[in-house]
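A single protein chain has been omitted from the complex, and every remaining protein chain is retained in its original position.
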Amino acid sequence: MTNQTSHAHHHITPLKIYLGIGGTLLVFTVITVLVAGFDFGPANILIALLIAGFKATLVAFFFMHLWYDNKLFFVIFASSLAFLAIFIGLTMYDTERRAELDPIKEHPIEAQAAMYKNRPAVTGGAAASHGEATAAPVDTNAAPGH
Amino acid sequence: MEPTIPQTHYLNSPKGLKSWLFTLDHKRIGIMYFAAIMFFFFFAGLLAIILRTELLNPGRDLMDAEAYNRFFTLHGAIMIFLFIIPSIPAALGNFLLPLMIGAKDVAFPRLNLASWYVFVGGAIFGIYSLISGGADTGWTFYTPYSTSTTSSVSSMLLAAFILGFSSIFTGLNFIVTIHKLRAPGQTWFKLPLMVWALYATALIQVLATPVLAITLVLLLLERTMGIGIFDPAMGGDPVLYQHFFWFYSHPAVYIMILPGMGIISELISHMSHRKIFGYNAIAYSSFGIALVSFLVWGHHMFTSGQSELAAVIFSFLTFFVGIPSGVKVFNWVMTLYKGSISLATPMLYALSFLVLFTIGGLTGIFLGALSVDIHVHDTYFVVAHFHYVMMGGTVMALLGGIHFWWPKMFGKRYNEFWAATSAIIIFIGFNMTFFTQFILGAQGMPRRYYTYIDQYQSLHVFSTYGAWVLGLGFLIMAIYFIHSLIKGKPAGNNPWGAIGFEWETASPPPTENFVTQPVVTHGPYDYDKVLIPREMPTRSEKVAR
Amino acid sequence: MADHAKTHAPLDEHVAHHFTDAEQQRESSKLGMWVFLLTEVLFFGGLFCAYAIYRSWYPEMFHAAHKALDVKLGFINTLVLISSSVTMALAIRSMQLGNKRQTMYHLFATLIFAATFLVIKYFEYSHKFHLGQLPGKYYTYTGIEGSNPHVFFSIYFVMTGLHGLHVIGGMIAIIIMLVKTSRDRFNALYYNPIEVTGLYWHLVDLIWIFLFPLLYLVS
Partner (left out) sequence: MDTTGTLFLPPANSTLASEVDPLWGFLFWSSTIMFAIVMAMIAFFVIKYRRRGQDTLTTGNAHNAPLEIAWTVIPTILVMIIFIWGFKSYIKFYVAPKDALEINVTGQKWFWSFDYPGGANSVSDITVPVGKPVKLLMSSKDVLHSFYVPNFRIKMDVLPNRYTTAWFEATAVGDYQIFCTEYCGKGHSEMLGKVKVVGEREFAEWLEKSSGMGEGLSLEEFGAQLYKSRACNTCHTLDGKKLVGPTFKGLFGREEAMTDGTRLVADENYLRESMLDPKAHIVNGYDPVMPTYQGILKDRQIDALIAFIKAQQ
């Protein structure tokens, strides 16, 4: 990994690119909010992550100059994401597959933490203030656990 | 002609306490780290001897159960966070890395000083936790015990959190230094293997320590606000904590061993005046260990309620992390072939490393096999395994490194006879203490037990005698090192006749390291081309003459 | 391979004694910052892992609890942070062109956007404090069904709180850059500190780009 030793090569990104990338980011922010309105089932989180990932790559390549700079920086950034993926992937490989061999290991014994014991069951979110969708009114004697 | 110590060198110029407290010189920061880690090593070592003495008989000998639990937690936490992780990278590494690559200093000297003061800050929190009663959770802080106990766990967590940043700063500094400040002509494959090892260690320090930081932050919040991520009473999951903890802590054991392997590659080659066997294999295996070490943490949790399928994956990957270490041992053994082996003290420690680390590595294979691990997990077998690898490995390598570079660091020679004697006493005491623990563990003696059933007593007594012998060995070492600092004879620039930039400058070196910028003219271990006269006759020559 | 063989450029006062020239110092400082950003990604990564695991363990609770977050405020915050990224990038560009006044203007704009972000965050937090939607055992709100709703708010507060702290850290760095620029410490050939602060700031924005959909848009 020999780094470029070109002398005093300071890449100056043209204004047009910065503003263009900034605009695209704003547009995609709007898109991700709109897309969240529809329900694609399990694919929701995938789409949200894809859009966020695309926006992140735009920021990384153009605002953080990964596109022009020494490739070593890109290797560092990519390896940070790779090791994060290893961490999340292997940990979730365990947390998702605990009940494969014995269904009793699926769920915790008590679903609710102890602190909810002497709490009134879920009331409608009547006291919700502006901008917060009121929780669907729930008949109060429904057991709080799912 | 008799070697002499130069008039001015980094130790005596500039003068005064302030020049030490605000120094940016990597050598002085290395010496300050060296003093701190040796203090913590002897302190935690004393705790270990007290623990072993307590275990002479089942039931109460010196203290009651709660005190015992706090003592073994302190022994573990200080040895790991305050001694073994900073020891080789921050103490020897800081001193040697710029010298070995012909640089004037590390890439970010101010960050280097910051890492020292963050280390001191973390140590202060650790000592505060010790004074205010100490934690009684073991160094792993497993929840929900760590979230429900009233002992001063929070200050110990804060200490570990702060010390993590000292480790990140050192790692970051070394990565940039090795990439950017190498001497002209020094390509990656002309670097001494110590530099490769420090590079691989720095990668792990930088990649793993942040996850420890977030784990400790979440655990602190769990204790204060009950956020319910790790505490089952609040809907959390203790096994998730173990995943978070071991994702750092297994790579951390490679932060401990890789620099030790770097020192051993140097010692074996320089002390036998022979080209290192399989340079590329050793360099790549350091790098390989650094990467694969992130895939295997689940083997600490085979019996923890983790999903059995995940356990199988972790066991499979664990066996691949053992192969590079085995390859390295074979390369070191082959380096002895047709060498000119001097049995001075550094070589004694390198050879005892080979013996003890091989035992440690092989018992690691026992622990990697799924069904055998179920029997020996959390027993003394594991205690013996990690002492063989950490003390038999890293500490022996550190001691070998200290003896090898002592003349370069302080310009003085130590007493060769007492050094060799203490090395042998330490080797014997170590095996007495820990080989018996393999047997104890195989028979089911659990870990962290204050008292035990009578049938284990004879082995515990033998192990405690071993601990006393070990303590004696280290006492002798402390004495002759202090004597050497005060009245040691000058050692000259290259007492061992070794190849390396650090041996081309004065001992102790001037503040700016090199008078003229060193340039690479031959490989780091070209003992088949370069013959360097030695100024210090080693013991074997005195015997031979 | 460091570039010593080059003729020694006149050592201007910006280059530290142990570097051979400005280019090596600049590359070193950027490499150092990128490695630091690696630790930041993994530091926040731990929280993303906790988020992913608890979302798969309590899917309905996450769906119900995310309604308590105000999507409009989150959306405005995202726009604010993206614009602060744009102004930060322009600040670096104008210093590369040696235009001190324009650099200070852009840095100041970034600072204002950052402050706006924090103010909006303050409103969101105070609204939740008022309703009792607090992390862990302080959670007293009863409008969300599903088990252990306090876990969502624990993750929400730790993630956005830690991100907020990093925004504050970034603002301090930008203020230092503003002061140094006003004292003519930088020129078209030496602007490392601003570039490095910019890298850090873009990462703070990048983390929010992931935080926004994951926390606010759980459909």
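Per-chain numbering from 1; labels A, B and C assigned in written order.
In this text, a residue touches a chain if its C-beta (ideal position, glycine included) is under 8 Å from a C-beta of that chain, and two chains touch if they have at least 3 such contacts.
What you see is a predicted model, and the numbers here were worked out from it, not measured in a lab.
Considering the whole complex, the hidden chain is in touch with A, B.
Screening B:F165, B:F294, B:Y349 or B:Y452 against the full complex identifies B:Y452 as the residue touching the chain left out.
Within the set B:L21, B:L46 or B:L362, the residue that contacts the chain not displayed is B:L362.
Within the complete assembly, B:G444 is the residue of B:P6, B:G133, B:P184 or B:G444 that touches the hidden chain. Among the residues B:L62, B:I131, B:I323 or B:I479, only B:I323 touches the chain that is left out of the figure. On the side of chain B, the interface with the absent chain consists of residues 65-66, 69, 136-138, 142, 144-145, 148-149, 232-233, 237-239, 272-279, 281, 303-305, 308, 311-312, 315-316, 319-320, 322-323, 326-327, 329-331, 333-334, 336-343, 351, 354-355, 358-359, 362-363, 365-366, 368-375, 377-379, 438-439, 442-444, 446-453, 455, 497, 525-529, 531, 533-534, 538, 540-541, 544-545, using the contact rule stated above. Contacts to the hidden chain, counted on chain A, fall at residues 101-102, 104-105, 108-110.
Criterion: only the chains that are shown with their structure count from here on.
In terms of which chains touch, the assembly is arranged so that all chains touch all other chains. Farthest from chain A, judged by the mean position of CA atoms in each chain, is B. Each of B-C and A-B has its own count of C-beta contacts, and the greater count is at B-C.
Shown for chain C are the residues in touch with two or more other chains, namely 1, 27, 31, 35, 38, 42, 45-46, 49, 53, 137, 147-148, 150. Residues of chain B found to touch two or more other chains are 179-180, 207, 211, 228, 234-235, 240, 244.
Looking at the complex, you find that chain A touches chain B at residues 1, 3, 72, 79-80, 83, 86-87, 90-91, 93-95, 97-98, 100-101, 105, 108, 112-115. Across the interface of their complex, chain A is touched by residues 179-180, 207, 211, 228, 232-235, 237, 239-240, 243-244, 247, 294-295, 297-298, 305-310, 313-314 of chain B.
For chain C in complex with chain B, the residues that touch the partner chain are 1-2, 4-5, 16-19, 24, 27-28, 31-32, 35-36, 38-40, 42-47, 49-50, 53-54, 135-138, 147-148, 150-151, 154-155, 158, 162.
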